[in-house]
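Notes follow the structure.
Every protein chain except one is present and positioned as in the full complex.
Just so it is clear, A and B label the chains in written order, and each chain counts residues from 1 on its own.
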Amino acid sequence: MSLQILLNGISTGAVYSLIAIGFALVFNILKFSNFSHGATMTASAFIAYFLVASKGWGLAPTLLCSALSGAIIGLIGEFIGFRRILLNHSAPTYFFVSSITLGTLYEGLVTLKTGTNFYVYPNFFDVATVKIFDAVVSKENIIILAISAVALIILAFIIQKTSIGRQIRAVSFDRDTAKLMGINSTLIIQVVFAISGFFGGLAGCFLGIKFTLTSTLGSLVVKGFIASVIGGLGSLTGAVIGAMLLGIMEALFLSLWGSGWATIASFALMLVFLLVRPQGIAGSNVQEKA
Amino acid sequence: MKLFLYVLTQVCITLVSVCGIYILTGLTGMFSLGSAAFMAIGAYVSGLLVLKAGLNMYAAFAAAIIFSVGIGYVIGFPIVRLRRDYISLVTLGFGESIAQLILLLSQFTGGAFGLIGVPRRVNVWFTLISAVIVIAITAFFKTSKFGRQCIAVKSDELAAQAMGINASRVKMTAFLMSCALTSFAGCLYAFYVGYVGPTDFGWKKSADWVIMVFFGGVNSLTGSIFGGAFLTFLPQYMQALNKYRYIVYAVLVLIILNFKPNGVFGEWELSPRNLKRLFSPKKNRREDV
Partner (left out) sequence: MKKYLAMFLAAVCLFACFGVTAFADDPIVIGILQDTTGGTATLGKSVQKGVEDAIADINAAGGIGGKEVQFIEYDTAANVDTAIAAYIKAVTVDEVDFIIAPPIANIVNGLKAMTASFDVPMITLAVDPACYKDENGNIYSSLFCAQPSTTVQGTIMAEFALQNGFKNFGVFYTKDNSYSVALLNPFIDTVREKGGALEEANIIGYNSTETDISTLIKPLIDAGVDAIYCPNYTAPLVLIKKTCDQLGYTGAIITGLDGAPAFNTQVGADCSNVYYINNIDVYEEATEKMIEERCAEVGAPNKYFLGYDSMQMAAKIMEEVGTDAAAITEKLSSYSYEGMTGVISIDPETHMPVDGTPMFMYKYDNTTPVMLQKYPAE
């Protein structure tokens, strides 16, 4: 494996890890796969495009706008999609269906606004590239990697060291007991959705920069799912490791077997993980009732 | 009239697969986002067998269904041993892989062009009869011992196992039945439309079916069938609303999930007894559920 492929893999993995984190956060707390996450990414990337980037305000405001829109969409989603189901104590399967529906709704709304035209973020960087030994890396990938790393470190700090982080961990461990201990679990769930949306917004914006903005951008959320399965559903560290691993593996498969087989190979990789180590790399903290 | 017949055919084909989803999701509580891939397998295999191998259509149907059940067994092997969340992920990945495989095997499948020139030998009556038979079989299954085992597994796997139900076997059987039904729908589709496109069987289609089942009522076969028929009929007659189609879908389902989580029909099933009760004076009516 050449250095170039490794670097390509890492830069893809960086975005995957943002997706996987947003996904894992919600899974952690409500124990379901949030399929609306992809459409949240798309919607926030588009909002940032229309409100900020198309006016030529540069990268930082665009990123911020996208992330904040993501957070807001996350909150709205929690309210219209999941709140009542949670209060009704309906089966977790309803969360799942609700998330698919929410995703459809967001995607429909984006399509209504944009049609299927695709949009391209203005070039935030000159196409200048950096040479590392004999490999070429574009500046945008380096910056994406750096920002992702910083965002993830801040998140880790929040989860591990702050009061709100402890509450999140408590609620994800056992919602009812946490409630009895005086934690406002509804508020915590809202916070988690907002953070998840925030990361979704970041990921969406990065995807828009790396690729093009289309209303189906969100389908890349699948990569986040696979990554968090490899890492261990619900584990945040695992999600990042899984995403990096997936990015590198994909780059490797692509260079070896070309497009198409690479997708099948990463699916096979996921299957192997599920069979051999269903708890994922990190070993998840999801408790099985059975 | 022709349009009605065409849409009716589409509804019937959808209902065949919705029955498959009902057995999987409604009875057994497993979510598959790769069911559409089995429809693709059914359509491609049966179409290719007739086109390239010159097989009789019915033999091709049987072969295609057996083939997808075989594939379903391979995929189902890990599925039934996993947490339910993983099932949707595995089937999703499987669906994407099948889509890639169809493109990779372009010398057989026609790749991006799709499979062209499948003889159009299935007509509306054929699909109608098929749908009725499939619905009857599904209804029979629901009330059979097997169906009750499925429901037990769905409600509480651990308790079901404690009662001596072999949960993974029940789940596997349900999964294979659903594979068989969706691939049969694929066969019908291929021989009715005469063309099979590679991009028509993504996870969105599987998700649509799941939504249909939930719309009508995940615990009620009547509800699932109503959901399937209603949500297939609606967009074809609302051409002008096509733009809003998915938004309307989503809003309807969200409302139902929020305010009537058991779907339009709840647990209600169409049967002579229930009909009688429905139309009898109010005082005689007992609360369902």
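In this section, contacts are C-beta pairs under 8 Å (C-beta built on N, C-alpha and C of every residue); 3 or more make two chains touch, one makes a residue touch a chain.
In this text, all values refer to a predicted model and were calculated from it rather than measured experimentally.
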| item | value |
| --- | --- |
| Residue among A:Leu220, A:Met244 or A:Leu269 that touches the chain left out of view | A:Leu220 |
| Selected residue (touches chain absent from view) among B:Leu55, B:Ile71, B:Leu103 or B:Ile151 | B:Leu103 |
| Residue, one of B:Gly42, B:Gly72 or B:Pro198, that touches the chain absent here | B:Pro198 |
| Residues belonging to chain A that touch the chain removed from view | 4-5, 8-9, 12, 111, 115-120, 122-123, 127, 129, 136, 138, 210-212, 214, 216, 219-220, 223, 247, 250-251, 254-255, 258-260, 262-263 |
| Interface residues of chain B (partner: the chain not displayed) | 1-3, 6-7, 10, 51, 100, 103-104, 106, 111-114, 116-117, 120, 193-195, 197-200, 235-236, 239, 242-243, 245 |
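We take it that only the chains that are shown with their structure count from here on.
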| item | value |
| --- | --- |
| Separation of mean Cα positions, chain B and chain A [Å, integer] | 30 |
| Interfacial residue positions of chain A with respect to chain B in the complex | 27, 31-33, 35, 80-81, 84-85, 88, 90-91, 93-94, 96-98, 100-102, 104-105, 107-109, 111-112, 222, 225-226, 229, 233, 260-261, 263-264, 266-267, 270-271, 274-275, 278, 286, 288-290 |
| In the complex with chain A, residue positions of chain B that touch it | 25, 29, 31, 78, 82-86, 88-90, 92-94, 96-97, 100-101, 103-104, 157-158, 161, 207, 210-211, 214, 218, 243-247, 249-251, 253-254, 257-259, 261 |
